[in-house]
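Quick one: this structure, given as structure tokens, is what I'll be asking you about.
Note that one protein chain is taken out, while the other chains of the complex remain in position.
And then chain A:
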Amino acid sequence: MAEKVRLDKKERMQVAWRSTFLQGSWNYERMQNGGFCYAMIPAIKALYKNKEDQVAALKRHLEFFNTHPYMASPIIGVTLALEEDRAHGSNVDDQTINGVKVGMMGPLAGVGDPVFWFTLRPMLGALGASLAMSGNVLGPIIFFLAWNIIRWAFMWYTQEFGYKAGMKITDDLSGGLLQKVTKGASILGMFVLGSLVERWVTINFKPVVSTVQLQDGAFIDWDALIQDKYGIREALIQQGQGLSLTPEKVTTLQDNLNSLIPGLVPLLLTLFCMWLLKKNVSPIVIIIGLFIVGILGHLIGLL
């Protein structure tokens, strides 16, 4: 036990790269265990030279593991530090290593889901999609590059942070910082979701509520216009002055609802979906149901 093996940067980089494939063998039995073991292999090879230690290490990391795929990085970092200690002959047993892994995976998954899946991806996705819907190739490019740069930077730096902080990381993370990040992300997420509901959930009610005959002078009197370009110009000027194009003012149900709050119906629909989900209705059933409502509503002239 004379020489002290340390993991150099290249080996840590290899582990980080492999952790990209963490979920590759995701299975119903032990979930991310195969991926975790796969990621640890470069470190195990470097730290343990005799076969018995290697077998023990491999088995140790084939135990049950499951967390948010990016949040696994700080856990891997801590695990690397622990394995290093163990290889140096200090008193780190299997229980300690597994305990740290299992102890960290729950709370960290609780942070990763709101930050990555519920804030960052909907935001970048909506940004990219709104560009893409007008045929702009920048939409997908921005989404792809921004996501992967953020992801890779996060995974590498948190793994390094975990490695350097060793055991202390759990104390750090259980403190205020982690809570702050989660809270900030949910504020931002809810804010953006509010605007997404207004902008992108679309329902248009077709039925006409009222048709009001307008007074003379409140609409453009087409017969009085000259039939040439000057007539067209005059019509446009009059329209610009706020005159109606038709002698009647048609108000649809949608206009009425919009004058209350723009986007009221999309909001109600979203709240209704939330309620259904809480009642354990499968999202797939709701999706299919909404398509059926769309088709039927269109057929009877409501939508």
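Note that in this section a contact is a pair of C-beta atoms (placed from the backbone, for glycine too) under 8 Å apart; a residue touches a chain by one contact, two chains touch by 3 or more; residues count from 1.
Criterion: contacts and distances are computed from a predicted model.
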UniProt protein name of the chain not shown, from "PTS mannose/fructose/sorbose transporter subunit IIC", "Stage 0 sporulation protein A homolog", "Lysine exporter LysO family protein" or "Cell division protein FtsL": "PTS mannose/fructose/sorbose transporter subunit IIC"
Positions on chain A where the hidden chain makes contact: 20-30, 33-35, 37-38, 41, 44-45, 51, 54-55, 58-59, 62, 69-70, 113-114, 117-118, 121-123, 125-137, 139-140, 143-144, 147-148, 151, 180, 183-204, 261-263, 266-267, 269-271, 273-274, 276-278, 280, 282-284, 286-288, 290-299, 303
